[in-house]
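Only one protein chain is missing from this complex, and each of the others stays in its spot.
Our next item is chain A:
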Amino acid sequence: MIEASVIASPILGVVFCLLHVIVSLVHTWSHLVHQIQCLIISSGLLSKYQNINLNRLRHLAVVIDSEDAKNKSKVHQLLCWLSDIGVKYVILYDIEGVMKKSDKAYEKSSANPSETKCMDFAPNMPLIFDMFGMTVEIISYTDGKEAVAKGANYLCSNYLKNQDDTLNKLGPKFTEPDISSALKAVGHDGPEPDLLLVYGPARCHLGFPAWRLRYTEIVHMGPLSSMKLSAVVKVLYDFSKKHQNYGK
């Protein structure tokens, strides 16, 4: 029995590696196809990518891996592209709050610093400023679950203030609009993004505020270091063609 497992383990290991080689080959092929599509888009041969209808894209979110987010010039470049395309509201998110600490860098690197109005950095609050005519909101992990807890405490204090014997017997009853109002009262009332781009090794939202993700389309873009304008254009074009049932 022991001898069988000694023989079987390396064989299983070899087959396991083979399976993963196949997965890697499929990924390489998909990446190649994607690169060719990006090349065609950036050549301008396809007119449909020249004027994208952004009416349905009111708010765009970008989740960036915190290690990638340390590359301020890349983040700034991405914001410039989004502004040029015509995006009006961008929510930048990284889990560790690296971009919150870097907001002054975006101000300094802007072509016209007077176009950028920054608020003071507060680690547990969203940061909102204007850049190239586009509103930029920067959030991090503390703007998610902890914000909901803050909202819960706000609702609790109101509930206790409005104590009524009849109501108390039934216990607190809140609706989703109540939660939204509470989040607004505690300063965490950012809009729900229509589209969320993930820059990093995996398609994962890394703690983006749950209350704002209900119907958000989530697209994985790969590492920030290899970001391409044509890839962003393609995603925005695909989004403009999307149809949602909202459960119907």
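Structure notes:
Just so it is clear, a residue touches a chain if its C-beta (ideal position, glycine included) is under 8 Å from a C-beta of that chain, and two chains touch if they have at least 3 such contacts; residues count from 1.
The criterion applied here is as follows: contacts and distances are computed from a predicted model.
Here one chain is missing from view; checked against "Acyl-CoA N-acyltransferase", "Alkyl transferase", "EARP and GARP complex-interacting protein 1" or "Smith-Magenis syndrome chromosomal region candidate gene 8 protein", UniProt names that protein "Alkyl transferase".
Contact with the omitted chain, checked across A:82, A:138 or A:155, is made by A:155.
Think of the hidden chain as still there; on chain A it touches residues 8, 12-13, 15-16, 19-20, 23, 95-96, 141, 144-146, 148-149, 151-153, 155-156, 159, 171-176, 178-179, 200-207, 210-211, 213-219, 244, 246-248.
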